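With one protein chain removed, the remaining protein chains of the complex are shown where they sit.
In this document, chain identifiers A, B and C correspond to the written order of the chains, with residue numbering beginning at 1 in each.
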Amino acid sequence: NQPKYALVYDAGGKFDRSFNQSAYEGAERFKKDTKISYIDVQVMSNAQGEQVLRNLARKGIDLIAAIGFTHAQQVQTVAKEFPKTKFLIVDGSANGANVSSILFKEQEGSYLVGVAAAMASKSKKLGFIGGIDIPLIRAFVCGYTQGAKSVDAKVDVAQNVVGTTATAWNDPAKGGELARAQMERGVDVIFAAAGGSGMGALQAVKEKGKMAIGVDSNQNYLFPGVMLTSMVKRVDNAIYDSFMQMKNGTWKAGVSNLGLKEGGVDWALDKDNRSLITPEIEKRVNTAKQDILNGKVKVIDYREASRCPL
Amino acid sequence: MSTAVEFRQVSKRFGKVLANDAVSFAIARGTIHGIIGENGAGKSTLMSILYGYYQADAGDILIHGEVRNIRNSHAAIELGIGMVHQHFMLVEDMTVLDNIMLGMEGGFRLRSQRSRIALELASLCADYGLEIKLDARINTLSVGEQQRVEILKQLYRNANILILDEPTAVLTPQEADALFVILRLFKQQGKTVILITHKLPEILAITDAVTVMRAGGVVAAVETASTNQEDLAYKMVGRSVATELPRQPLSAGVSVLQVDDLCLQNAQGVHLLSAVNFSVQAGEIVAIAGVSGNGQSELLEILAGMRNQPGDKISGNVQIHDTRLNFEKKDPTLAAKLRKLGVSHVPEDRLRDGVIKEFPVWENILLGQQSTQIYLDKKKCVALSDALLAQFEVRPLDSHLRLSQLSGGNQQKIVLAREIAARPTLMLVGQPTRGVDIGTIQRIHTELLALRDAGVAILLVSAELEEIRALADRILVMSGGRITGELSIADYDTTRIGLLMGGLHK
Amino acid sequence: MFDDFQFSTILVATIRSAPVLLFAAFAGVFAERSGIIDLALEGKMLASAFVAAACTYATQNPYLGVAAGILVSCLIVLLQGYVAINQKGNQLVFGIAINIAMSGLTFVLAQYFFQLGGRSPDLGAARFAVWNFPFADWWSTIPALNWLLGKFLGGHTVLVYLAFALIPCLHWLINHSRFGLRLRAVGENPHAADAAGINVAQTRYLALLCGGVLCSLSGAYLAIVQSGFFLRDMSAGNGFLALTAMVFGNWRPLQTALGCLMFGFFAALQIQMEGVAFPVVGQIPGSLIQMLPFVVTVVVLAGVMAKSVGPKALGVPFVKSR
Partner (left out) sequence: MNSDLPRWATNVALPMLNLLSAMLVAAGVIYLLGESPIEALGIMLRSALGNVEGFGYTLFYATTFIFTGLSVSIAMQAGLFNIGSDGQMYLGGLGLTLVMLQFDASLPAWILIPLAMSAAAVFGAAWAFIPGYLQAKRGSHVVVTTIMFNFIAASLMNFIIITYMIPVGEQNPASRVFAENAWLPRLNSLLPALGDTPLNLTFICAVICLFAYGLIVWRTRWGYALRAAGKSAHAAQYAGISIATVIIVTMLVSGAFAGAAAMNSLAGSMHYLSLNFTSGAGFIGIAVALMGRQHPVGIFMSALLFGILIQGGFDLSLEKSNIPAETFVFIQGLIILFCGAMENMYAPALSRLLNRKWGNNV
């Protein structure tokens, strides 16, 4: 008897070209490799989250993967009601003997792209664009800045967020405007972590012939020659692995924090950005990676103490 | 003489109401033709059909002998028909010139057309002796001036059939006379005028023929020369209408309203009222006569606690019974407080101030009285309302109807009924019979006199001297914001009052 | 952080982002001056943004995209006219219905056609060309001229110039043309206009259609010029901001344009204020700075521009009876 799988996206939706999509790709890979299908759902509002999880649990799904921190509390609640069902929460943490939480050390990946950005920048002015001002986004900025400053302490990082409501992730015009404003002020590399709004930023960067850094999944292919790199967050791997473990009976509850070492985050280097990454940059980034891996560099996690002491 | 307009079996139904019932009559070219009838008789509806405003359900309209299908006002205008509506059809925020050229601009660019049309209008004004500032905004004009704009509009459109729906209801006698001069000029030029009015003397004075309507149909069509006021009134109402009402001798009591040195200055610094002094005793009717726009409306507003315009300065002393009114602090609830003192108020513009058209009748009966109890017991309120409707012969007798479903005259009766039912000790009444048919006028006058005899102090503002003569015990004449004279009913003298109204006191 | 505000940058950003609000607010002016409340701006923008992007992508011609956007916007407007003028329905409800329906429909269609999660593919090169002043090699050497001609006045797409050119045109059309006179009359007192022989329904339909065209340009600008693709819900409240600018501007073209530019200016200022350390208060958190344009609007409305009075017949269906 095969276990049954389900995937619950958050309000960003399955094709957000960001972590929901990444989760979807992981599940698809699992489906291709094992010929086992799964159910996927998207919630429209917070209150629905709990209902979705409960519905799925009642349907006899064995492993329910919830994507996005908005589900954290809901998973915890529902997991308690259905002790036989396994839950996976990505990007958030929940307690429970049947819950596994996967968090990412976004700061480590951000550190690497910060290094690359500082190396590639001629003006030594970098930009960052976030969706909403939330801890996750602050963790991105903090790692990015730390990485950049490790190359050259005089590097400046301009940062903006798109907005405060849910539309902030779907406002490419504003994203583009933020990017243009930053470029007007001399910024020549922009790291956009703002969902659909970020796409607007990348587009604006392309128009101005500057460089951009993508987020979550490898976005290099979107604008070859413009994308300096992407800070990839392997949600797909997390989902794939978790589903596989379930299949093989090795699934375990608990919190895992996936950083560089665990292959949870990384920077992206492929044919699309090969031309922008000079050997020096590549060397410097790889050194930084080594330093983090062997503990020589400790990357600040904003979320630990809600501070970014730089 | 050829006919200008002929109605053949014209019928129009609104839901359950048959507003026009197979109406047939002809209007001769180059005449002034009167149409009279009770409130709700169907006069306005018929004219609206002629002007293309409504479509008749059945029947034909012939213009200059030809059957015409008048689909909309545009078609009517093309046929040379013009209409001056009772509620003026002017855009308040625009200038006189823009209002007149609206719909007949002559070109896409206004600026070049404006000067051309202004010249044309100037010569028309000279021809007809009209005096109008073309660049004034409509909302700065008096009612009489607005009406002149409407007429100028029709002249500019070269209307040769002119419909006027109750044109004199809101005019002063002087303004009415000026209007008739223009209408006669019209007639001299071979144009046709259709005049709707509730004032029989006007009919007799100016029309050539009269059509009398009742309940949607024509009940009589006569030459004016062959009839008289009593006859017309009888035909209209279907019973004889007494013109003189019996009155008890005056027995005035204590002073209820005392006004000393009342002054009002508006935001622009204009003195609308200056040093107004008078008093009203219990059991008497004091009437204020005057050309409208000379401060009577403002006086009534102040006394009713409704004057609350930004920038107003009110000074002086107003005392009702033993209470002195305080005007220092603008108090929007003053009107409610006055009611508690026993003041009732029939406002001049009843349909604007005195009712809420979207509310059912029984809720309108509560207006102003709403603060007497916390919980409004619907059963009790409806019962009260039903009783009042019966007492005042409001038709239809249904408290649940939306007020707007009643005819204008009946809406007026509801305001009056409500204010009388409040058992006031002081009653403020503005223009009580404006736009009301003669049967209803008689009813309203009877009620007011009954109140007076019951010891209520009544302050009456009216532009109708006839009405003042029928009701008042004392007459105050206002002009330019001052009281220019006072006389008792025994000394009633139309010429003297006329002079005082013109501001010419001894 | 960077030491100073770059005022010039703010001005350029104001110009660049103005068309979205200008087109939409002018659409609102047309509809509302004729007496029809237009809460549906947001929905129309979204629909035409989608259609414009999809069509541009399919044909690789932005002009065809804009034309298709206009067509769709006008179709919605015809429905709006049918509801508001013929059916005498509730105009507010219509607006809300269209906004909600379009938010759903554009996503469903975008997903159906492109499978990109409510996004259209990137339009790539199929976008409007940027217009530049001639003799660039001469003036670009002088910094001031370079800014003025290269960034402030030049370097925009045709839609930007169109939006700004519309300001005086609209002012003239509304206040000094026959159409404008009739439009205003119909919005202030349709009964008077009707009595003057003007076809109220026709005038309102015409006004709505003008608004429909303008509104679609706003959507097209969002999708084709500013973003380069369509994204679900990308109107992001701009339709409501445009309405606000219109009320703020007392329903008059020039003041409305001023309101739009003010919004644009404060949005640009807000972008520059993020992360800047201020003398006394220090660095203001991003989410508080986001409030700036909205707080300014409230303050200005409450202070300087108190009492905006709309067309008198606004929102009241015209029924021929007194």
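To be clear about the criterion, a residue touches a chain if its C-beta (ideal position, glycine included) is under 8 Å from a C-beta of that chain, and two chains touch if they have at least 3 such contacts.
Computed from a predicted model, the values in this text were never measured in an experiment.
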May I ask you to name the displayed chains that the omitted chain touches in the full complex? A, B, C
Among B:Gly52, B:Gly295 or B:Gly368, the residue in touch with the chain that has been omitted: B:Gly368
Full-complex touch with the removed chain, picking from B:Gly15, B:Gly269 or B:Gly311, is B:Gly15
Which of B:Glu92, B:Asp353 or B:Glu486 contacts the chain that the document leaves out: B:Asp353
Quick one: say which of B:Lys235, B:Arg339, B:Arg434 or B:Arg482 touches the chain that got left out. B:Arg339
By the contact definition given up top, give the residues of subunit B that touch the hidden chain. 15-16, 304-306, 308, 332-339, 345, 347, 349, 352-359, 363, 366-368, 370-376, 378
Residues of subunit C (touch criterion as defined above) contacting the omitted chain: 83, 87-94, 96-105, 107-108, 111-112, 118, 232, 237, 240, 243-244, 247-248, 285, 287-288, 290-291, 294-295, 297-298, 301-303, 306-308, 319
In the complete complex, which positions of subunit A touch the hidden chain? 39-42, 44-48, 50-52, 54-55, 69-70, 72-73, 91-93, 103, 132-136, 163-166, 303-306
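Heads up, the rule we're going with is that only the chains that are shown with their structure count from here on.
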CA centroids of subunit A and subunit B: separation to the nearest Å works out as 75
Centroid from C-alpha atoms only, then distance subunit A to subunit C, rounded to Å. What do you get? 34
Whole-Å gap between the CA centroids of subunit B and subunit C: 46
Touching two or more other chains, which residues of subunit C qualify? none
Which of the residues in subunit A end up touching subunit C in this complex? 13-17, 21, 125, 132-133, 156, 158-161, 163-164, 167, 170-174, 176-178, 180-181, 184-186, 196, 199-200, 203, 222
Per the touch rule, the subunit B residues reaching subunit C in their complex are 51, 53-54, 72-74, 76-77, 83, 85, 87-94, 98-99, 101-105, 107-111, 113, 153
Touch list for subunit C against partner subunit B, complex: 176-182, 184-185, 188-189, 191-199, 312, 320, 322
